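Inspection log for the structure reproduced underneath, given as structure tokens.
Removed: one protein chain of the complex. Kept in place: all other protein chains.
Then we have subunit A:
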Amino acid sequence: MQQRALGLWGALGTLATLATLAARAPGASAAPDLGLWPLPRSVRLSPRLLRLSPEDFALGLDPASKAGPSCVILQEAFRRYYDYIFGYYQRRRGPARFYTDSPLLQLVVSVVHDSECDAFPSLSSDESYALTVKGPVAVLKANQVWGVLRGLETFSQLVYQDPYGTFTINESSITDSPRFPHRGILIDTSRHYLSIKTILKTLDAMAMNKFNVLHWHIVDDQSFPYQSVTFPQLSNKGSYTPSHVYTPTDVREVIEYARLRGIRVLPEFDSPGHTESWGKGQKGLLTPCYDGERPSGAFGPINPALNSTYDFMSRFFSEVSKVFPDEFIHMGGDEVDPECWETNPDIEKFMRSRGFYKDFKKLESFYIEKVLNIIASQRKKSIVWQEVFDNEDKIQPSTIVQVWKDKDYPEEQARVTAAGHPVLLSAPWYLDYITYGEDWRTYYKVDPLRFSGSQEQKQRVLGGEACLWGEYVDSTNLTPRLWPRASAVGERLWSDEKVKSINDAYNRLTVHRCRMVRRGIAAQPLYVGHCEQEYKM
């Protein structure tokens, strides 16, 4: 950028800037200008303004807090949020220290109930918080450390710079808690490898939008990047190249990075379909397809007729259960094509011996039930795609069913919840299906409880996930494709059902989007417009 000589041009320029900015000076009704996202349960803003200075303001702990100075989650969060609030304001350096009769000197954080500092977030984590912003000391109270993280994000969204560059916040009072406990993003690292950098950036963006589950669809037909310690040949033979792998260190890094943001990592090892890459490193695992009397050379789903299959799955899931600390494992179970099974004579023999006759659905169920039991014996709970339920496989009442097929999905939700199972909704939120225009509106308008059912049934909807399947997505385009479209899903899953105004959402989301860009997330535009600080490639 060229150096500008001060003088007439400089003075005129500054005046023009101030005039432009003054015209947008925030007033009493600052809520849309703040761009709170997702909208908290209850927000009371007073017109009284408080000023913060980067030199004098601090995030601190209440001495009575159950989570103390040794709490790494909080220490990391304080550092991170201080940076989000003050760190990126490079161009318009406000006065660092100044006299004001309405300073905000501190945000004091207090964890009221269980520390959970060294624990992993779970489906039952308490993410509620209460934020009272009053000079000179604001207070953030939460039952658990997870609520503090959510509250810090909201606090950081309340702070803005006035036209003179002074960090400002309205006196306010916020209480907040999520509508749904499971708010996830699905990433697919098999169709395309995603760099760890991309995954960590995604976790950062998720935290800004109060998402709390990273559903890691880690392997599939096309490649097997997960480096298994028990079965190293799986990735040796199944990954795209030796550098397209996730080592145990990589996986640990993702899990800890997520934990510090209150995000669960839900691994999915999808079977018996979607497993072509598994066969490269584990001979005899997949079903050989036959061309008449002889093997054709092609392979199909995992072979459900062999004991060796279940020995393998048992040892494999024993490792997976140790590597991934979350209570749940997603075992897939979707889109099983019986074509290959139909050609294989050993499968035919096996089915006859079991009395399945020609019903391949029964064969599928046989496999699924055995794997679910394997997972249960590892003291993990299971999540499955809807086919497992649709095929009437015998599943535990606590098994979560993820509804992904778009046609008549509310009816599917009704069926699943009527049968007593918890549900995750993804069907209307396949973000890989890009279209021209503001499709975030369609995602925003989805009502996860728009199906006929009892109160009890509706309570079984645990939340949902925005899915970004990887056929056409990798590190070059993932971030702009996910954000801010997924933000629409994020608010639908966090905020109250009455938060529906699309126009208000547009006003807030454009501000929130610019905030993500400022923080280094390449969130794409919603529509025509600009951000004060555009993305630096």
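Operating definition for what follows: a residue touches a chain if its C-beta (ideal position, glycine included) is under 8 Å from a C-beta of that chain, and two chains touch if they have at least 3 such contacts; residues count from 1.
In the analysis below, contacts and distances are computed from a predicted model.
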item	value
Omitted chain (choose from "Coronatine-insensitive 1", "Histidine-containing phosphotransfer protein", "Beta-hexosaminidase subunit alpha" or "Photosynthetic NDH subunit of subcomplex B 2, chloroplastic") - UniProt protein name	"Beta-hexosaminidase subunit alpha"
Residue, one of A:S314, A:S475 or A:N507, that touches the chain absent here	A:S475
For subunit A, residues in touch with the removed chain	2, 12-13, 16-17, 20, 91, 191-193, 195, 197-198, 222-223, 240-241, 243-244, 432-438, 470-477, 479-481, 517, 522-530, 532, 534-537
